[in-house]
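The structure's right below; bear with me while I get my questions together.
As you look at this complex, bear in mind that one protein chain is not there, while each of the others sits in place.
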Amino acid sequence: MKVIKDSVHDHLQVEGVARDLLDTPPVQRLRGIRQLGTVSLVYPSANHTRFEHSLGVYHLACKALEQLNVEGAQAERVRAAALLHDVGHGPFSHNLEPLTHRRTGRYHDDVDHLIADGAVGDVLRDHDLEPERIAGLIAGEGRFGQLVSGELDVDRMDYLVRDAHHTGVPYGTIDHERLVRELTFVDGELVLDEGNVQAAESLLVARALMNPTVYSHSVARISKAMLRRAAERLLERTDTDAETLQRMDDADLIVALRSCEDTQEFSRRLDERDLFKRAVWAEIDDVPGGVIESDHGAVREFEREIAERAAVDQECVILDIPGRPSMTESTTRVMVNGDIRQLGQQSPLVEALRAAQYSQWRLGVYSPPEMRERVGRAAVDVLGLDIEGALVSEVRDGLDTTLDQFVDD
Amino acid sequence: MKVIKDSVHDHLQVEGVARDLLDTPPVQRLRGIRQLGTVSLVYPSANHTRFEHSLGVYHLACKALEQLNVEGAQAERVRAAALLHDVGHGPFSHNLEPLTHRRTGRYHDDVDHLIADGAVGDVLRDHDLEPERIAGLIAGEGRFGQLVSGELDVDRMDYLVRDAHHTGVPYGTIDHERLVRELTFVDGELVLDEGNVQAAESLLVARALMNPTVYSHSVARISKAMLRRAAERLLERTDTDAETLQRMDDADLIVALRSCEDTQEFSRRLDERDLFKRAVWAEIDDVPGGVIESDHGAVREFEREIAERAAVDQECVILDIPGRPSMTESTTRVMVNGDIRQLGQQSPLVEALRAAQYSQWRLGVYSPPEMRERVGRAAVDVLGLDIEGALVSEVRDGLDTTLDQFVDD
Amino acid sequence: MKVIKDSVHDHLQVEGVARDLLDTPPVQRLRGIRQLGTVSLVYPSANHTRFEHSLGVYHLACKALEQLNVEGAQAERVRAAALLHDVGHGPFSHNLEPLTHRRTGRYHDDVDHLIADGAVGDVLRDHDLEPERIAGLIAGEGRFGQLVSGELDVDRMDYLVRDAHHTGVPYGTIDHERLVRELTFVDGELVLDEGNVQAAESLLVARALMNPTVYSHSVARISKAMLRRAAERLLERTDTDAETLQRMDDADLIVALRSCEDTQEFSRRLDERDLFKRAVWAEIDDVPGGVIESDHGAVREFEREIAERAAVDQECVILDIPGRPSMTESTTRVMVNGDIRQLGQQSPLVEALRAAQYSQWRLGVYSPPEMRERVGRAAVDVLGLDIEGALVSEVRDGLDTTLDQFVDD
Partner (left out) sequence: MKVIKDSVHDHLQVEGVARDLLDTPPVQRLRGIRQLGTVSLVYPSANHTRFEHSLGVYHLACKALEQLNVEGAQAERVRAAALLHDVGHGPFSHNLEPLTHRRTGRYHDDVDHLIADGAVGDVLRDHDLEPERIAGLIAGEGRFGQLVSGELDVDRMDYLVRDAHHTGVPYGTIDHERLVRELTFVDGELVLDEGNVQAAESLLVARALMNPTVYSHSVARISKAMLRRAAERLLERTDTDAETLQRMDDADLIVALRSCEDTQEFSRRLDERDLFKRAVWAEIDDVPGGVIESDHGAVREFEREIAERAAVDQECVILDIPGRPSMTESTTRVMVNGDIRQLGQQSPLVEALRAAQYSQWRLGVYSPPEMRERVGRAAVDVLGLDIEGALVSEVRDGLDTTLDQFVDD
């Protein structure tokens, strides 16, 4: 058994298969990947890594299994999955996921290939655990997959509290001890026991408040978009392929971008926090539906057109279109009067938070500050946006829900 | 200047008129009044007092005034009001307020009589401050009254954080530093500056989550109702009058209830946490409108009838009807695109939280555990409730949104 | 099982005999007794009670027993003792202990009489536990008594962290989780396992820093001495006896002192924080050995003489002589290289902290502020003190190691 001191959960006890997995390269690699990618450019204390988060998820999984009276091989499988659930992450965590997914077809939770072979596979088999079942749990499959990846998973419970601790933003401070204590299985479904509608709501609210303040802060989005564009150039201009990129850690990518001539300018801007600014920041109702649905090729084409019309270099224009809002927690199951109810049916908050998400959605067009004006006007034309609402020079930070001191555009 | 160490805000600096007010009996008296009354019967760590809360409100008022560039006599008035804003509280804070208000016509923020005379009045006049203007601020009057008692007052910012710290319930953990920093006056109105819709929402959400979990927890409501009933008997059966009651602190009232023969049974029950249980716990839609609007006389009459029908002593029945839900924060003003907007117009959360309040509203009928069944059935008849939804023996804790471990009925 | 939310340890699980003991009057009574007595006059947030502390000690005892693999009746006995260990406390905890001990011969951990009879005795016997064995554990007897009352007891681990949380003074922030994890029995002795010299030192240091800053802060000592004097008058002038006093809670005593004519002045001073001030504050080397050893009769006689010489009323003079410093933690046992060692042998810190204690020891003479000068000079004469060092008017706060802002003399 090994005991590890964590700044969030204090002492974590690591034993069994988890103890052996801990020392494998794919798990140790997570020490080199920041949990929140470029968010540290907004909240400078947010340097925590996927490694400590994985330990935290493992810790909460142990508590949950104890609460649910799950033991033996089933429990070991879940514990292994909890510790391993993030080994599929590339550098800067989610930041590059759309890019690598386009080229490898895999998201970070698609890990069969990573845990079947090598040290991880060996450890799992030594403990008589089948790698493919662990991979299934990580993908959220089956009764116990819900614990690792689902509406009530311990992943979310850890990251909300941990991200709050490290950013200093208090909104993620949920009552994770209570949530874990109230988990139960009813008809094979993971649910919160009677009397926990509010506890379920608090989880939803925490994410709804952390989202625009932290995860989708405009500066985090801008720097993430710049990083993604730089990584794409790296793939296009060098012999680095997407698989290799995906196995890098943060240091590898940072240095690769510094070293490649074609990415040095982006790299310098990120290193010196000399970021692009918003030229356009448009609400969902001001954006034509077709634009929202654009695939990557269409986005690149729009950028080319905007650059041309503004008479600037194409690499000075980044178009950033988030997916349509979704709210998976709305299907969180809670016991009410002896029945399983979906939170979305039970709580008026769910609908309101969904509406809030819509009102917070923004399409962004970013460029070097000195070209904002030109790029903004060109983008309005090319994308067919409503000019009143979209141009940053008109609306200023009006609709921005974030700390304006960080926004400095 | 005096520096005081506080468990929430760390070091507080008390100076000027506040320094002199600190040593007056009405302010020192607040050390003897628990902030949350009977809530400590649910959350045993919640023993914080109105004194430390008043210091915290004073502290945040100082920060806000600095932020707003308010100085001189105006600032001193606000600081005095912040420190004095709770001197009108009786024992157990809000718990007895309906009782004392019926008999004295005064709520806790009606403090003219308390600060015009005596040590407080002397100090104020020594500092050339007019007591009646301070009383006006405490009542929320005028431009600066909003800071002390309004939608964006520092009172709420302190109590949410403080109550979270002392109960251990994390929902009240708002970003009070940011809220204070973003305050500004526009057209004489206290508003949150651009970019703070979400900060305003977080304040609303914090209260919405703390309310059922802490402030209106069913056991807190039961014990509060018992305390109120006991205090009412004290006024009826002894020569203690409402004015005297109002000037007591917690210790005075506790001992008075222990000493008076007619209140000893209630007193013993509260001391030993041998509380009444819920016989009825009815949603707003299952209660006839006329019942909800009952005045105190009608409530007592209902209790008499229920007791008679159940063939129990009248003091074994307590009927507890909360007021209809209200949500004053919906008028919180936030700058959006250069305009002052009311949060209720801007945020879909406001309406949702209002709906949540309605769904959490409960009429309670409480009695000794061994009579619950009988009293419950009698109450359903007398009050004309929908029997399916109201009887606790039927619904159990189903709709209760609180930790069932504390509810133990 | 019952789960209780605590502001220090979060969720506490109370089960078995502890669950039943929880609802007994002697345990519920602890809700009415502040953990730190008059310390709340220095640190206004320090209103926590013996009840929540008792729950915390029970919680840590459960963890320690789990760590030590103790189960069955033995474990139930220790858990019962942990929850009950403070039922012998009178109002204001330790503040009146010298007074009640003189008259009843009992300290707060002498509880045979309290747990043999009544509800507590009934519960214990229902669970087949012998009250006298529980009382023995509380008195620190036997192998397991060390866990409840000894150098490494869970009592201290809880109170240091809890008092730090509630006062805001960070010095008590020990690593209690680690301490509990490292407990082990060797040859029947409770010891810290290999590699924990420093953890043991940190426990010692925490107490050494909390002591003068919190527990023996000069204002806490003055107000405690005033309270003790008032309580002594209550016993002398009314028919209240020491047994009755001992069974009061804080509210009972506060109101009794307000109600009795002979104690009203002390009571008013405590209520309004209009305290005596230090007339003398003398180091141990400036005080004749005979004075330090004075028994209570001799102290009263000194006070009489000082008052006479200063021509003031006797109740205006309080002589406060602490016992000689002791440091029980010096015998804390720690494993070093496979041997049990006493911390005092192993760590140079122990001797240094003992020396620090000596240098912090102070004899105090207190009086109303306006008589300080006269009383101080008289006391120097009567007690034969070294006048240079002792008179407060000479030394000011020089040697005081506490926050001067609270000292205001």
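Each chain carries a letter (A, B and C) given by its place in the written order, and its residues are counted from 1.
The rule is short, and it goes like this: a residue touches a chain if its C-beta (ideal position, glycine included) is under 8 Å from a C-beta of that chain, and two chains touch if they have at least 3 such contacts.
Values in this document were obtained by computation on a predicted structure and should not be read as measured data.
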item: Which residue of C:S7, C:S202, C:Q246 or C:T263 touches the chain not shown here; value: C:S202
item: Positions on chain A contacted by the hidden chain, ascending; value: 1-8, 10, 23, 25, 28-29, 31-32, 34, 40-41, 43-49, 51-52, 55, 165-169, 250-252, 254-255, 258, 271-274, 403, 405-406, 408
item: Residue numbers in chain C that touch the chain omitted from display; value: 169-171, 173-175, 178, 193-198, 201-202, 205, 209, 212-213, 336-338, 347-349, 351-353, 355-356, 359, 395-404, 407
item: Contact footprint on chain B, counting only the chain that is left out; value: 3, 10-11, 177-178, 181
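In this text, only the chains that are shown with their structure count from here on.
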item: Most remote chain, CA-based centroid, reference being chain A; value: C
item: Interchain centroid distance [CA atoms averaged], chain A/chain B, Å; value: 40
item: Distance from the mean Cα position of chain C to that of chain A, given in whole angstrom; value: 50
item: Rounded Å distance between chain B and chain C, as computed from the means of their C-alpha atoms; value: 34
item: Shared-contact residues (touching 2 or more other chains) in chain A; value: 178
